[in-house]
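Showing just some of the chains, left in place.
Just so it is clear, A and B label the chains in written order, and each chain counts residues from 1 on its own.
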Amino acid sequence: MCRWLAYSGTPILLDELIYKPEHSLIDQSRHSRLGAETTNGDGFGVGWYTDPAVGPLDPDETPAVFHGVGPAWSNRNLHDLASHVRSHLFFAHIRAATGTGTATQESNCHPFRYKQWLWMHNGLINRFHEIRRELMLAVDPSLFPSIEGTTDSETMFYLALTLGMENDVPGAVERMIGLVEATAARHGIPNAINMTVAVSDGDRLWAFRYSTERATRSLFYSTDVDSLRALHPEVGTLRLVSDETRIVVSEPLGALSGAWNPVPECSYGCIRDGQDEMHELVPQAA
Amino acid sequence: MCRWLAYSGTPILLDELIYKPEHSLIDQSRHSRLGAETTNGDGFGVGWYTDPAVGPLDPDETPAVFHGVGPAWSNRNLHDLASHVRSHLFFAHIRAATGTGTATQESNCHPFRYKQWLWMHNGLINRFHEIRRELMLAVDPSLFPSIEGTTDSETMFYLALTLGMENDVPGAVERMIGLVEATAARHGIPNAINMTVAVSDGDRLWAFRYSTERATRSLFYSTDVDSLRALHPEVGTLRLVSDETRIVVSEPLGALSGAWNPVPECSYGCIRDGQDEMHELVPQAA
């Protein structure tokens, strides 16, 4: 179980959303309200794309990631980084490893990165250790060497890349789910997958919510910036962001009110320039 | 706020008490029931004296300490160590730094060690940052270079050493409390100190419970080993330990029953060979 946040909009300092809101991600790392675990202290990560206005000199520039293995709440580097780095598109993730037996190490921290892609996940592949080998074999051999950790989340990322994510994000995710469900079925494993996932290529931001058993971890998105401003007076920056700004979160950053809309079960959305589309998510044969 | 455990008795593997009980210290690191904070994830430590039966070759041997800055619950080294090291007298401590602003670093982890002495603490010196400098000046110049961290807990240890702990443990602790209370009073700081403390020289084990405001953190000790055995069938080792074995804990390792006796407010005890004395704790002028 984990908690995450994805932001797309007017460039802001990361700490405006990670630290300042009443029920910020940092607060959630100690006291999650909606998660399976109240404590998310098994590592964390942020990933961000450099604001184009700053003028990256390198067209091949990948997003930056910063991972840590301790709790986010006491990490001074994260605090400093978040209060000095500005981005128009960033991810933040806090991890609870409970029950998976997976080591707390940086290579198991989200977001994961491949070229210009970022991926983060909350949820699990059920009885992952029983089918991990088979799923890893399904990863394209050319992508295999890029896998650095041992999590189900990273395996899902490389399966989606294997299944065409660079050309078709929703389709690849649907095929990845189909592959995991088929593999689990062959092993007699029920409730194969449970996931909320954020993906970005630096331009668009996709958010997915799906589980085999139709009981997916919570996921919310903001639409109306005015409502957000009213709900979060403690985040002054919200007064300055554009109406196209969007936030997707595992759980609301404050009171659950009109500002936060639940992502429907088994659906996904794509955010780009403030357009909000929501589509049904249907697993496909890989 | 922290949680701790001290053991004196028949040599056992550390994990028998740190991991195996129903509401073990590791369980308390995630879900403390009686603490001010439910999560104790800001570092941990164990300290142990080598079982004399193993035959230390070096008479000047100090106790061992092992400190970690992440949460105890995910630390594999701690788990391995605890399941392979056996001791007749050991301390274990999990830390919650909340509110103190003190860095999570090994030099701030308990237990603290000086020569053959171990010291660990739960509680705080109120508004410590305002009087830290003055208290540090009160530490004997010959002891000053041994201070490695920035906590109130370590300062209390070196003040007690300054005030004669090597010859008279209870007296030195009473004078340390007196000194802290007098210093706080001069600065207009109320509720100067709140502490449960364990101290050992490798032979005896002292436990203290005191607060200026008479609202001290909880502390319990075991006396009747038979009751402990009945309460903790999951800890098979308890069947093998002597009747003189004693455990002191911030909160019980399972249900609160006859096996766990609260240490009275403002009192202390000394454990040696199963003798249990409980005395009133009276601050003294330093």
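Everything that follows uses one rule, which is that contacts are C-beta pairs under 8 Å (C-beta built on N, C-alpha and C of every residue); 3 or more make two chains touch, one makes a residue touch a chain.
This one's a predicted model, so the numbers in the text were calculated from it and none came from an experiment.
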item: Copy number across the full structure, from 2 displayed chains; value: 4
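Basically, only the chains that are shown with their structure count from here on.
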item: Inter-chain centre distance, chain A versus chain B - centres from mean C-alpha coordinates, in Å; value: 41
item: Touching residues on chain B, where the partner in the complex is chain A; value: 30, 38-39, 41-42, 69-71, 74, 76, 97, 103-104
